[in-house]
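Note that this complex is displayed minus one protein chain, with the remaining chains in position.
Labels for the chains are A and B, by order of writing; each one numbers its residues from 1.
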Amino acid sequence: MSQYAWLIPVLPFSSFVAIVFLLKKSKAASAAYALASMVASFVVALGILIEKVQDPKAIEIAVNWLNIPEMGNFRGLNVQMGLLIDPLSAAMLFIVTFIAILVTLFSIGYMEGDEGFSRYFAYLSLFAFSMLGLVVANNYFQMFVFWELVGLSSYLLIGFWYHKPSAADAAQKAFITNRWADFAFMVGIILLFVYFGTFNFAELGPAIEHTKDAAFITLIGILIFIGPVGKSAQFPLHVWLPDAMEGPTPVSAFIHAATMVAAGVYLIARGFILFESSETTMLVIAYIGGFTALFAASIAIVQKDIKRVLAYSTLSQLGYMVMAMGVGSLTAGMFHLTTHAFFKALLFLGAGSVIHAMHHEQDMFKMGALSKKMPVTTWTFVIGSLALAGVFPLAGFWSKDEILLAAQHHNFTGLFVLGVIVAFMTAFYMFRLIFVAFFGEKKSDHHAHETSWLMTLPLVLLSVFAVLAGFLNSPWFYEAFGKSFSTFVFFGEPEIPHLDLGVAGLSTVAALAGIFTAWLIYSRKAIPAESIAKKFSGLYKLLWNKYYIDDFYQWLFDKVMFMTGKALDWVDHHIIDGFFDGFAKLVGFTGSKLRLTQTGALQNYALVIFGAVVFFVLLASTPLLGGVIK
Amino acid sequence: MDFNAIVSAVMSNIVFYLLAFIIIVFALMMVTSKNLVHSALFMIVTFLGVAGIYVMLQADFLAVVQIMVYIGAISILLVFGVMLSRRDNMDRSNLNNSFGVAAFFVAAFLFVIITRLMVATEWIGLVSTRPVESTAGQIADLLLGPNMVAFEAAGLLLLVAMVGAIILGKGVDQSK
Partner (left out) sequence: MITLQHYLILAAALFCIGLFGAVTKKNAIAVFMGIELMLNSVNINLVAFNRFLAPAKLTGHVFAIFIMVVAAAEVAVGLALIISIYRHRKSTAVDDLNLLKW
């Protein structure tokens, strides 16, 4: 099956090309082609996954894309385009294509009646193509190319409703923020190439292991890690992700579950050997991840916009994944990515369903009592929230446990405690959302109704996965099949899954406590939310304004950069331009004077010519100048 | 050295210096004369002197051509030009412009420099004697043999110059 792996990215690309050039006019044909290509990709990906489960040996197929042979001092350049199919990419391909199908399906319902319907599916196909190309990349160069393509397609999709200024701004914000990170990533790749002479993952692995230059590896590791910091929206480059909510909701689901943000985590997993070789890099990764988890969760607690809560929740979960990688467990990070893909896609599509039903109302305090009108959406959303909160035995429980276990195992007690606190906060903000939006009394005069089967079918499918995906890495699964996620995707030695009752109990208690607190405040109203907000008004304001980071960046751009720009503009205008203008003026002045020597009188010229002959002969014959004439 | 040789050497010296004197004096008179017609006449004398020099150099054919072309054609053409663009007062028809002094110094320095170079150069491989014979046949061989193409091109050039001169002299009819 691996020999057909190239089909996986090519099929969505064919859909993009076909829609743009042929099917644009027909909405039905565009959507059908996009969906069909995704399904076909999924089938191939599934085949590959099954093959890899049976035989986890990595397969690499590559063609030379750019080959400059060695020339003198020039070391030569060999850039490949290739496919690397190993358990990691097989698992990722499966997730991406699976989520892509559901998102496409859901979008057909969600985007109904939109003017840019065909364009939307073209972009969506491009997005899928970019992400799949990134996943199968066998070298850093190709990865970077697709990495940028992911950035481009996310720009197109976030700014899909480009006539809306906020959407256009959000798209630019996402793109520009990512550019900062991508620049560091690029520098890292170039350094890597300069040092090791190859981009290839398989060739880099042993080369990195044997290198002695620890400081250099740390530098490259951190530079490359900045790439994921941007793409996976880690602190301090997280600001674009909440704003990216301006795009259509299925796109948010796609971005948050399977593509854009997953790309960063996937990169860390792909280049794990590089990061793992430097303790400093690992510490940076772990603490940035941990901090982002806590930081984003705290913001999510006070947000009112249903999609924003989910956005910050994604940030927080991404922090978890990165932290898991940082403490040294690739399995835990990738496993959480997998389970998170299912339940976060579920939550976003659920939110999309709600928003669709509420006619694009996103403030959860204006909803309420949706459970009666939209039972399917409500219950699937609750399942997703329980999974995210990490309640036994749903998917989130297993993956979050794995992360906490990894933190404990590698003696990161601080991060372990932090993880438990974040688990509590996660449960709290998710159930705050549920109690406010889906239960309780009606808060505004809305006529919500259950959405069509196109939208509920993906929800049901995803909720099944949200319930069951966690078992992939449970001890029972291992006992039954002799295999589990951790023996499939791992770095170094495979681990056999086991359940640490202490850790599991602690995280479950934290999750249940979170749910209970949310119930107390928002359902029982034992303590009114407003009074808490009033009591801690300073903290509330800080959280509501997202720690003022956006404002800080705004200030940075408005004041610092703008002033610097102005100063440089002044320098440019007065000093640099002045210099060159002065030069031009000097030339002009000289010209206006020298012009007078051109008398236009022919004889004058003749005289000058012969005078010059005389002059130069005399000059050449001067003994002082080594005269040649006797 | 026999007597004839001495006489011939003395004679050639006398003839050369005489010719050189004529050439230079008339050339100077030509460039200093204020009357254009006089200048043209002085020039004819100069050309005659040059023809004499050609004879001394045993270039009999060239001497004849010099007389026919320069004196017979070019000089007459120049005189025609003078007449066609005649001024009222011929005495002031050939004035100098303001470069006189500068031109004098440039020309004088140039002469000094060239003379200095000629004298200082050690000429080698010089041939002092040459059998007296007519050069016309040999020139004809050269012109119609190895230099045929150049010869034809020169003929074409003369034709084109003639046509051009006629058109320029006649003037283009603007009304057409």
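Keep in mind that, in the parts below, contacts are C-beta pairs under 8 Å (C-beta built on N, C-alpha and C of every residue); 3 or more make two chains touch, one makes a residue touch a chain.
If you're wondering where the values come from, they're calculated on a predicted model, not measured in any experiment.
Across the complete structure, the visible chains that the omitted chain touches are A, B. Residues of chain A that touch the chain left out of view are 595-596, 598-603, 606-607, 610. Although one chain is not shown, part of chain B still touches it, namely residues 9, 12-13, 16, 20, 23-24, 27-28, 30-31, 36, 39-40, 43, 46-47, 50, 53-54, 56-59, 61-62, 65-66, 69-70, 73-74, 77-78, 80-82, 84-85, 93-97, 99-100, 103-104, 106-108, 110-111, 114-115, 118-119, 123, 125-128, 130, 135, 138-139, 142-143, 147, 150, 154, 157-158, 160-162, 164-169, 171.
Following the convention adopted for this analysis, only the chains that are shown with their structure count from here on.
Taking each chain's centre as the mean of its C-alpha atoms, chain A lies 91 Å from chain B. Residues 97, 99, 102-103, 106-107, 109-110, 113, 116-117, 120 of chain B touch chain A in their complex. The residues of chain A lying in touch with chain B in their complex are 601, 603-604, 607, 610-611, 613-614, 617-618, 629-630.
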